[in-house]
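Coming up: chain A.
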Amino acid sequence: GCGGGSEQTSSSSSGAAAPSKKVALVIAQGGLGDESYNDLANAGFTAATKEKGLDGQHIESKDVVAQGEQLLRRAGTSGFGLVIDLEFSHGEILPTVAQAYPQVKWVFLNNKIKGDNIASVLFSEQDSSYLAGALAAMMTTQTGNPKINPDKKIGVIGGTKSVGIDKFLSGYIEGAHAVDKDVQVLTAYSNSFGDPTKGAQLADTMFQQGADIVYAVAGGTGAGVIQSAQKNKRYAIGVDDNQDKLAPGYVLTSVLKRTDLAVQKVVDLYADGKFPGGQTIGLGLAEDGVGLTDFQYTKQDIPQPVQDKVADLKKKIMSGELKVWNVIDQGYPAWLQG
Partner candidate 1 sequence: MPVRLGARDVSRAFGSVRANAHVDLTVEAGTVHAVVGENGAGKTTLMRILYGLDQPDSGTVVIDDHPVRLRGPADGIRRGIGLVRQELAMIDSLTLLENLVLGAEPRSGPRISWSAARASAVDLAAGFGISLPWDSPAGSVSVSVRQQVEILRALRRGADVLILDEPTAALAPAQVTELLRLLRGLRDAGRTVIFISHKLDEVLSVADTITVLRQGKVITTVPADSVTRPELVSLVVGAPLEAEGYSPSADVGPPVLEVADVISLRVHAGEIVGIAAVAGNGQDELVERIVGLRPCTGRITLSGKDITGLPVDRRRSAGLGYVSGERRTEGLSLDASLADNTIAGTHRTLGRFGWLAPGRVRAHVQRVLDGYSVRYGRTSAPARTLSGGNQQRLVIGRELDRGPTLLVAAGPTRGVDVLGEAYIHARLKELRDNGSGVLLVSEQLDELLTLSDRVVVLHQGEVAGEVPGGPENRTAVGNLMLGRQP
Partner candidate 2 sequence: MNTSPDSAVEPARRALPVGAVLRPVLPFLVALVIGAVVLLATGHDPLDFYQLLVREAFGGTDRIAATLSSATPLLFTGLATAIAFRAGVFNVGVEGGFLLSGLVTATVAVHVSGPLVVPVAMLAGAAAGVLVSVGPGWLRARWGVDEVVTTLMVNFVVTGVTGWLVTSFLQARGVANAATPLIARSAWLPDLLPPDNLTSGVLIGLGLAVTYAVWIRHSVLGYELRQTGLNQRFAAAQGIRVGKVIVVAMVISGAIAGLGGAAHALGVVHRYVDGFSPGYGFTGIAVALLGRNSAVGVVIGAVLFGALASAGTTAQLFSDIPLDIVNVLSGTVMVFAVVRLWRRR
């Protein structure tokens, strides 16, 4: 059969010719403007294609679920050399389409897809969220800090109730409980990724209920959470991108998910003729694909022992000593209802 050397197999059809300059990025549901996943990936895509002199197109669709197959096929017949698909729900379609268009390289994010001309990218968001939870749980007892109250309460706000989001929430809660069983984690969902008003309102409520650190996993809604933290003189935790600078001193840290890095990396590899077909790129703490920011504005608020403990946990996860629950593979854990 055809072995792992996917590089040769797929490029053999087009001979030694240079790879096509046309590359495409299929935007996932929520579309551009989600201030997180899609926007970040697109930023990485734009940067990489520009740098490598490629002709990059991003494609949005109102109906990306149902139009998935025709869209991918259309890309396959239109001379594109690389297609990166951000949409979760295309996992089952992609192998068939990839097989039908062997001369095209395909990339899928967030799931492992088999195929010689497909590269998969996986993130370990649960790991970085775990660290954020641990950090928050330790910080909520630092009563010397004026932004911290005596209650052992922290909060987290999800964009919508779904496994993709609950992967973050679960890690956060697990991390918090790992360092202090008594910390209570308030959870809520905003039902939207672009409703800062709602984010501010939910965060206000959590702060009133005694939480002092609220983690927002809700794209554009998070802007309201950060604003609320600033207004209430409490902490927010940002997500995806480094949001620490949006309200310096009030964003404790941001939980990075470097979709931009991932996309940039595959585009670079493609342009250099080293497309990792058939392989899975894992982006975890070790690869700096996920992680926490380096506390640019909050370093002085976080006691050294706390920073040490976070670093220690990070090491344990990277070494495999500590395994954080992954909702996507393992289903819902006891600490978070489905």
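Note that a contact is a pair of C-beta atoms (placed from the backbone, for glycine too) under 8 Å apart; a residue touches a chain by one contact, two chains touch by 3 or more; residues count from 1.
Quick note on selection: all candidates are chains of the complex that A comes from, given by their letters.
Everything quoted here is computed from the prediction, not taken from an experiment.
**Student:** All of 1 or 2 sit in the same complex as chain A; which one actually touches it?
**Tutor:** Of the listed options 1 or 2, chain A touches just 2.
**Student:** Write out the stretch or stretches of chain A touching candidate 2 in their complex.
**Tutor:** So the residues of chain A in touch with candidate 2 come to 24, 29, 57-67, 69-71, 73-75, 77-78, 80, 88-89, 91-92, 100, 110-111, 160-164, 166-167, 328-332, 337-338.
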